[in-house]
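Take this structure, written in structure tokens, and hold onto it; I'll ask about it next.
With one protein chain held back, the other chains of the complex are shown just where they sit.
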Amino acid sequence: MVASPDNAMLAGSPRRRPADAARRAERRSTWLLLAPAIAFLVVMAVWPFAYLLYASFTSYQLAVPIPIEFVGIDNFTRLLQGERFWSSLGITAIFALVAVPLQIAVGLGLALLINSVARAREFYASLFLIPMMLAPIVVGFAWNLFLNPIYGPLNSALRGMELSPPAWAQSPDWALPTIVLVDIWQWTPLVMVILLAGLRAIPATVFEAARVDGSTPRQTFRNIVLPMLAPYIVVAFVLRFIDSFKVFDVIYILTRGGPGTSTQNLAYYTYDLGFNRFEFGAAGALSIIQLVVLIVGTSLILAAARRGAGGMEGRRS
Amino acid sequence: MTRTAWGEAGRHALLIILLLAMLAPLLWLLLTAFKPYEELFRSPPTIWPDAPTLRNFSEGWAIGGGKGIVDSLIVSTLSTAICLVLGFPAAYALARRFPPHGQLSFTILSLRMLPPIVPVIGFYLLYQKLSLFDTYAGLILVYTFMNLPLVVWLLAEFMRQIPRSFEEAARVDGASWFQLFRDVLLPLSLPGVATAGILAMIFAWNEFLFALVLTGDDVITLPKALASFFLFQQPNWGQLGAIGIVAFGPLLLLSYYMQKLLIRSFTITQR
Partner (left out) sequence: MAKVELRNLQKRYGDTVHAVRDVNLEIADGEFFGLLGPSGSGKTSVLRMLAGLEAVSEGDILFDGASVVARSPQERNIAMVFEQNALYPHMTGRQNIAYPLKVRGTPKDEMKRLVDDVAEMLNIAHLIDRKAAQMSGGQQQRVAIARALVRRPNLLCLDEPIAHLDTLLRARLRGELKRLQRALGMTSVIVTHDPVEAMTMTDRLAVMRDGRLQQVGTPDEIHDRPANAFVAQFFGVHSMNLFPFEGLSGPDGRVARCQGQEALLPEMAQRFASADGRLLLGCRPGALRLRRAGEAAPEGALRLPGKVYVAEQIGDEMLVTLQVGELSATALLPERQAFGIDEPVTLTVDAAALYAFDPGSEATLHFGTGGEPGVPLHAAGL
């Protein structure tokens, strides 16, 4: 031990190299393995984004043969002053903050119901999953036909019951609820399956212990099932919140944003600006605004979820 | 307790009623596919086809369903293949050399969360410049971009479940990197590769917005083909239904597998 520090310095310095070399070789192989995928993703993210940024600060219009000019933040200010922006933001918010909680409520009910039967759980789970497996385009069709005011089966059945049903997607009052309903129909299965995973993770002994302790089914649900499902509910909420910004296909097929602009969310407004009116400057600016809204919204949701989880832990202990 | 035979039967009955109610629009579309044109616009509609026909299927194929299936197959299989080739080595590096819930995993996964509408304007302008507009290559590239993050993330999650001792044994046995990948890692992660591949395939198969915006008359995938028939005031619902059944029905066969996969992967992620 006496001479060891000097020894280590003398003998150690040439011997340290192999370890460093091994570490360097490992780091090099790591980046070689990652490089193709990362490079692809970076190029495919950055290059179009550069165009997007460029367009959003110019008067880029495909339809009008005027020279492209730099207009600063004009596109942004004009959008933010327009009524359409705020109404489509509101409709996006309805998808994120009304449709998603409804999906969670219905999904929770379905998951509990499926979990409560002794047999054929996987059979039910598979069939209830069908809506989310289908292309949104096909979903749009099926509902368009089903809800057709004239020859659709639903309205003719309702008329048969002496009711006067609305024109659903074609009615100014009912178009938005209809689209929201279709969104709930398509994406509740995802929530259901996440919560089924959560229910499965609760050990059977927990329920048995609760029963032995004399807890009623309602108490068991409130005091045991719900707290243990909470993290899964958070995951479902965050996933669906983020995905709610993607709603487009069903609107395109069912309403084209109409009647008027009553079902036009941010995504459809962007599409309309860009590809019906060819105002790429404005459409680019709206894309960027949307990204900011999504990031801010998701951060708020995640922060709230984290605080909620912290609070839960506090309550448990 | 409440779990009596009656309660169980009642719950099954409730589930089946809910199931039928939920599937009603789809079942209606299915029935419509067998109705001749004259029967489509009757009010009140017929439930069962009066004169069932298979004509919608042959016509649907002829008017663009066939082209749609071919184009969709080209675009989705090639983009999935590229995703797997690029994603497999990256997933290995992510699984073995980085912490499970680290910054890199998060960044890659967050790309997946991006709504397609955000980059689509940029892609459109770029593709006009690069002459990638309305080409297979163009659509394949976007679908690869859209699916690669998920493929990498899923494969990495899967590889973390594979014990390291297999790789160490291969290294000790004298395998090269290539041999290690081909002989040991790939066979062991085959279920994960299949899962990631199927998911990427489904997403590409169902995708609409990119196809709508980034292609014209040359490349027409199924969702776009369907949407284009729909521009008519009185669409031929029979043909639409027929194409829908042939093109998207087979995916439903995967739903048993999907619910298993989803339940399992969400259970794992929580731990």
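Letters A and B mark the chains in the order given here, with residues in each chain numbered from 1 onward.
Everything below uses one rule, namely that contacts are C-beta pairs under 8 Å (C-beta built on N, C-alpha and C of every residue); 3 or more make two chains touch, one makes a residue touch a chain.
A quick note: this is a predicted structure, and the numbers were derived from the prediction, not measured.
The omitted chain makes contact with just one of the residues B:Ala169, B:Ala194 or B:Leu253: B:Ala169.
Touch with the chain omitted from the figure is made, among B:Val184, B:Leu199, B:Leu212 or B:Ala227, by B:Val184.
Summarising the interface, chain B meets the missing chain with residues 163, 165-166, 168-176, 179, 183-184, 187-188.
The rule is short, and it goes like this: only the chains that are shown with their structure count from here on.
Between chain A and chain B, the centres computed from C-alpha atoms are 16 Å apart. Against chain A, the residues of chain B that register as touching in their complex are 1-3, 8, 11-12, 14-15, 18-19, 22-26, 28-29, 32, 40-45, 47, 86-87, 89-90, 92-94, 97, 108, 111, 113-126, 129, 141-142, 144-145, 148-149, 152, 177, 202, 205-206, 208-209, 212-213, 222-223, 226-227, 230, 237, 240-241, 244, 248, 251-252, 254-256, 258-260, 262-264, 266-267, 269-270.
Chain contact summary for the complex, chain A toward chain B: residues 26, 29-34, 36-38, 40-41, 44-45, 47-52, 55, 60, 110, 113-114, 116-118, 120, 122, 124-131, 133-138, 141-146, 150-153, 156, 159-160, 185, 190, 193-194, 196-198, 200-201, 211, 217, 231-232, 235, 242-243, 245-246, 248-249, 252-253, 266-267, 270-271, 274-275, 280, 283-284, 287-288, 290-291, 294, 298.
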